[in-house]
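A single protein chain has been omitted from the complex, and every remaining protein chain is retained in its original position.
So, chain A:
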Amino acid sequence: MSALDDLAVKAGDDDVVAGVPARLVAAPATTEEAAALIAASRDLAVVIRGGGTKIHQGPPPRELDLIIDTRRLAGVVEHAAGDLITVVRAGTPMAELHGLPGQQLALDAPATATAGGTVAANASGPRRLRYGTARDLLIGITVVRPDGRITKSGGKVVKNVAGYDLGKLYTGSQGTLGLITECVFRLHPVPLFTLFVRAIAPPTHAANVLTAQSAASALEINAAPGAEPELAVLVEGTETGVRDRATALARLLNGEVTDTPPPWWDTPPWPATGDALALKLTGTLSGVPSLVSTAVEAGLTVRGSAGTGVLYAGAPVDPAATAHVVEVLRAVATVVGGHAVVLTAPPSVRGMIDMWGPVPGLDLMRRVKDRFDPDHRFAPGRFVGGI
């Protein structure tokens, strides 16, 4: 009996990835078990699934035999409070990491998303302005390679330049280079006090927040067709300091200070079901206003980090219009030095558009994929350039 025979069960009706049904599902509980499973499934096409919050984003897999579900591979292994680090298994729900005593993993992610999935998707939210993203907060990682070998990179200390920083390579690799089984994260203290500042203001006013001495932790924008655009700022720190800075910002933006975020804060601007188009748009800070206005003119709602130039846009769309909308947004994103990546699109058009768009260094990326996964078994066709 191989680990595959031991662990894999017949897939159910929900075991589908972007419309492609799987044949088998396996849920290993340890890194070693995962390694044995992957070694035993050498001729199978594999997609990895964590909490499933982003499993349908991106192009569908070219083939799919086996879903490796990480949710049994869960739990906080270590929380070294004095060192501000935590070691967690990949399937640990982010909710568990949001509740570490006195400290936080400062990554915005849905409560049901997993730590490994958040890293694999390089997901981020409003607080990336202050704390960075998974790319910046991940300091060590354990991965099972497509050939079944267990491999580590980084470690448990923040400052470390020994060897290649492979944690960066795995971050955002969408499960195409192996199975992440354990992550070591840098933590931050939970801020003593927080306030929000909300204002009806055009995206051009975001620059005023950045140049003021506001030290904002997040600077978010919300813009929708037919509505006034809004800005919202998160301020964190000591009570006196936060009150001072929030008051100054409210004056600057002609807005109001509140205890709570606006209802749209850190929520996707597209409907959860139906034929929706969802995009991630990036651009230089000075390019944010043109990205926002183009998306709104195309009928999309835009939300995201005006302080880092990483936005999300979406709307229910007519499939016939999708390709054109993507083309227009991609053109503007390119002008402002960024990218327009299609996260979800109506199933009928997914095959007709390049969801990832043009990417620099694609040839090198193919060479990296060929070395890690020579048979192209892991998430085949889901990544840039058809990787």
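Following the convention adopted for this analysis, a contact is a pair of C-beta atoms (placed from the backbone, for glycine too) under 8 Å apart; a residue touches a chain by one contact, two chains touch by 3 or more; residues count from 1.
Just so it is clear, contacts and distances are computed from a predicted model.
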Check: What is the protein name, per UniProt, of the chain that does not appear here: "FAD-linked oxidase C-terminal domain-containing protein", "Response regulator", "Sugar ABC transporter permease" or "Membrane protein"?
Finding: "FAD-linked oxidase C-terminal domain-containing protein"
Item checked: Hidden-chain contact residue, picked from the options A:23, A:56, A:72 or A:135 -> A:135
Next item on the list: Write down which of A:84, A:100 or A:200 is the residue touching the left-out chain.
Entry: A:84
Checklist line | Those residues of chain A which, in the complete complex, touch the missing chain | finding: 80-85, 102, 122, 124, 132-133, 135-136, 143, 145, 149-153, 155-169, 171-173, 177, 188-192, 207, 210-211, 213-215, 237-238, 240-241, 244-245, 280, 282-287, 308-310, 336-339, 341, 356-357, 359-365, 367-372, 383-385
